[in-house]
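One protein chain omitted, others in place.
Right, chain A next:
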Amino acid sequence: MIVELGHFALTLALALSLVQFILPLWGALANDEPLMNVAGPAALGTFAAVAFAFLALVHAYVTSDFSVLNVVENSHTLKPTLYKISGVWGNHEGSMLLWVFILALFAALVATARHTLPLRLRALTLSVQALIAAAFLLFLLVSSNPFTRVNPAPFEGQDLNPILQDIGLAIHPPLLYIGYVGISISFSFAAAALIEGRIDALWARAVRPWTLTAWVFLTLGIAMGSYWAYYELGWGGWWFWDPVENASFMPWLAATALLHSTVVMEKRDALKVWTILLAIVGFSLSLLGTFLVRSGVLTSVHTFATDPARGAFILGILVFFIGGAFALFAWRAPLLRHGGLFAPVSREGALVLNNLFLATACATVFIGTLYPLALESLTGEKISVGAPYFEATFLPIMLPLLFLIPIGQTLAWKRGELLGAAQRLMGAFALAIAAGLAVIAITEGGPVLAIVSIGLGFFIIFGAVSDTITRCWPKGAQLGVVWRRAVGLPRSAWGTTLAHAGVGVVVIGIAASAWSTEDITLVKPGGRVQVGPYSLRLDGVFPRAFGNYREEVARFMVSHHGRDIGALEASKRLYTTRGMPTTEAGIMTIGLGQLYVSLGDNEADGAIGLRAYWKPYVTLIWLGSIIMAAGGLLSLTDRRIRVGVPRRRIHVAAVPAE
């Protein structure tokens, strides 16, 4: 019964979202206030309906209702409850439902943020958002209904793909989807501005928190996904330049650019058309990512069961929204009043450079990801574009951008001075050089690029910190003054510092991988393997069974300079329902580095094959990402965003109208 209600709720949500699309749009065009006011309640209604449908599916999973096809295919009674819940989005239908759920959630949040948004803008934004929701709801109902029944119901499900039975599935997709789908709000805002034919600093201020929220979650989602692939796939890598990874990385690059261009728009009333374009491109890339992942047109380490027939539907949605948005852009963008130009050497000049670099970097990833598809459809030739391409194109574009971060942050608005900025950054630069020299001294040489990158990472961190210090600490000031200044500094400034420092930390973590060691070897029980500075002794191999799998565990004792520091277990599992084997890497975090052991095949003489890595400072990659996201969150708590300045202006404007 609940399942039928869930299905019905989806249909209801489609109807409500059509109401939410048509009435407010009509209201905005006819300047009819009551009609525009329909947007809010309609958005809340759509959200309630979609949330009900989502919970109905969760309920079917938790109670193992095997009369539902989706549950049969992806669940099993023996599966732990957490994985029963996460299994909801571990498949095509469920993950699309999660997608729509988050879409509706964002619309509902915009609907409740009524005090910070002008009525027309809110109505138009929600209207566009509703159109997106309607398209995906239709997709769900027509081609990917998660509530399809099977008759007769089997006694047991087919279990979820073992690779997905992991805490990673519980966390990664929701985070990533909030980021992916969150950009839809920026898109809807942009479309609303185009329909209205008006855009100003107010718009930038209204859009910024939504972009920032999406960006924070996208950052966390990508970082989490990277860590999950790292420990689950057992290949020791944390980024493969895989099409599906790129699909999430491109919106991130666009969102990062958008984040910076809205700052320019808010402060200097410039870059308007470009910002609108970025918002459109950002969400287009999200849609493209959804299409690439869900349609199965790409071969990827992340591709699970897919169905090309559905791809055509998503492709239709993709073409409709991207084409529609660009058409709207071409038609209406000339109406937008252009902002002024500005001096190349200034904060806004640096932010423009930032946007140029990010957009170009995003374009190189785009070309590398889609070129194989284009070539295959044109000539039938199958090629693969792998990591070497991205290392040869993306990295050279990112390095100058990274170097520019502290400089841009130090330049003043309107008219900056390169010389002054250089003087203020001298300290940070000297410290970074010192750090690079220290690395050379400690490691007895390493690749030049890695050493330079570590120096660069430190330069970004010190530069971010020194900028904050100079702002709080005028020459010869007393501590009380410094404290008051530090407290008085807007939270968004602290957020910027933290986020940029996080970038520096990530850069150091990536550069440190030049010193990681890898060994493929054989070891017999009682034998030893030396990995970097650590020694591993194989204590034994024993079988173990747990819930829906049984495994062969190899237990190692890790020692450093003859002193035992702990045990490490790596295993090979067999998931009995699907008869599918998986390899579970054994990971031990020592300081900021990690020891990583993945098992291979057994040899005839009792020895086991293993691949062992020592990865110094590797955790900095993910810690740095978390610091970046924390910076974004801190910035979200800024007074300007919390208070919502536009309210007073609306109020003032409303008085003479009466």
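By definition in this document, a residue touches a chain if its C-beta (ideal position, glycine included) is under 8 Å from a C-beta of that chain, and two chains touch if they have at least 3 such contacts; residues count from 1.
Here is the rule we go by: contacts and distances are computed from a predicted model.
According to its UniProt record, the chain left out of view corresponds to "Cytochrome c-type biogenesis protein CcmE" among "Cobalt transporter subunit CbtB", "Cytochrome c-type biogenesis protein CcmE", "sn-glycerol-3-phosphate transport system permease protein UgpE" or "SigE family RNA polymerase sigma factor".
Of the listed positions A:Met36, A:Ile163, A:Ala223 or A:Leu292, the one in contact with the omitted chain in the full complex is A:Ile163. Shown as candidates are A:Ala153, A:Ile167, A:Ala330 or A:Ala343; the residue that touches the absent chain is A:Ala343.
Residue A:Ser384 is the one among A:Asn151, A:Ser384 or A:Gln478 that touches the chain not shown. Among the residues A:Asn145, A:Thr360, A:Thr443 or A:Thr576, only A:Thr360 touches the chain that is left out of the figure. Where chain A meets the chain that is not shown, the touching residues are 69, 72-73, 158, 161, 163, 234, 296, 298-299, 301-307, 341-344, 352-353, 356-357, 360-361, 363-364, 367-368, 371, 381-386, 388-389, 392-393, 396-397, 520, 522, 572, 578-583, 598, 600-601, 603, 609, 611.
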